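Missing here is one protein chain; the remaining ones are kept as they sit in the complex.
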Amino acid sequence: MNKILFFAHLRDAADREELQIKAVGKTVAELKTELMKNYDLPQLETVMTAINEEFVPDDEIIHDGDVIAFIPSVSGG
Amino acid sequence: MNKILFFAHLRDAADREELQIKAVGKTVAELKTELMKNYDLPQLETVMTAINEEFVPDDEIIHDGDVIAFIPSVSGG
Amino acid sequence: MRYEISKEPINIQSVIDKVVEREAGAITTFIGTVRELTDGKKTLYLIYEAYETMAVKKLAQIGKEIEERWPKAKVAITHRIGRLDITDVAVVIAVSTPHRADAYEANRYAIERIKEIVPIWKKEHWEDGEAWVGNQLETVAYPSGKPEEGDLHE
Partner (left out) sequence: MRYEISKEPINIQSVIDKVVEREAGAITTFIGTVRELTDGKKTLYLIYEAYETMAVKKLAQIGKEIEERWPKAKVAITHRIGRLDITDVAVVIAVSTPHRADAYEANRYAIERIKEIVPIWKKEHWEDGEAWVGNQLETVAYPSGKPEEGDLHE
């Protein structure tokens, strides 16, 4: 299983902070497509993604237990 | 009369913080020459000078009551 | 703990204290405060949120990048989250270096990198509404999946 984390306007759109789904073996890009199909989410294609708190490219393969976070444009500082 | 102020290594060389002399009508350059003749001072030609707390060029004329300060290379900060 | 996400007001002096060094002649700080007007619009307050554990890691990464680029630099960063009012301090970056030019450059580098890679978001609240700040249309593509160093914005 995998934990998916949403932040900022993505969390507002998904109406939840996290989600447990089985994403093992999928790429990040495939996961994004699936989530957009099943949830009322804005475009995810260009949203940054972190796996286990490190940024990853869209072709990264998801492993069991990975925590996947979608990182909208940051605005700290 | 005029008050002359010395700072840092100039004060150490002159062995005094200030001096009262009559410099009215002289230029700063003339005053420097006179002081170097009468006191054991290092080269003053290129030392900056302030009259009444504003930097002045060497051809500035000294007026009665002016306070003349010699400003060695500053090293604040 | 030189890199922190804090729910409490930031004590600036305590961030500075973390970078004091016998070999340092210069310490710069950057203090980001909540500004009342942005593009002519009046902000009432902000809410900052963070992906906290990752944010601390990314702040530490920025510190490491600086210490590699500017040898002998020492860095501390605290970013506040939660509700912040006008003039409240959102972030404090302190950098010490032996010479002052480096302290300015390294500090500037830190704030630019924070705005690129640290997962912190702010929601502006105005009299007539609220919105998450940033490129919500996500029209900037990051082909490598992460922001590049060239992607600096004011």
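Order of writing sets the chain letters: A, B and C. Residues in each chain are counted from 1.
By definition in this document, a contact is a pair of C-beta atoms (placed from the backbone, for glycine too) under 8 Å apart; a residue touches a chain by one contact, two chains touch by 3 or more.
Please read all numbers here as calculations on a predicted model, not as lab measurements.
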Legend entry - Chains in view that touch the one left out, judged over the entire complex: B, C
Legend entry - Those residues of chain C which, in the complete complex, touch the missing chain: 12-13, 16, 20-37, 86-87, 96, 98-101, 103-104, 107-108, 111, 154
Inset, instruction - State which residues belonging to chain B touch the missing partner chain. - result: 5, 7-9, 12, 28, 42-50, 53, 55-58, 60, 69, 71-77
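The criterion applied here is as follows: only the chains that are shown with their structure count from here on.
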Legend entry - Mean-CA-position distance for chain C and chain A (Å): 24
Inset, instruction - Return the distance between the CA-based centres of chain A and chain B, expressed in whole Å. - result: 72
Inset, instruction - Going through chain A residue by residue, note those that touch at least 2 other chains and give them in order. - result: none
Legend entry - Contacts with 2+ other chains: residues of chain C: none
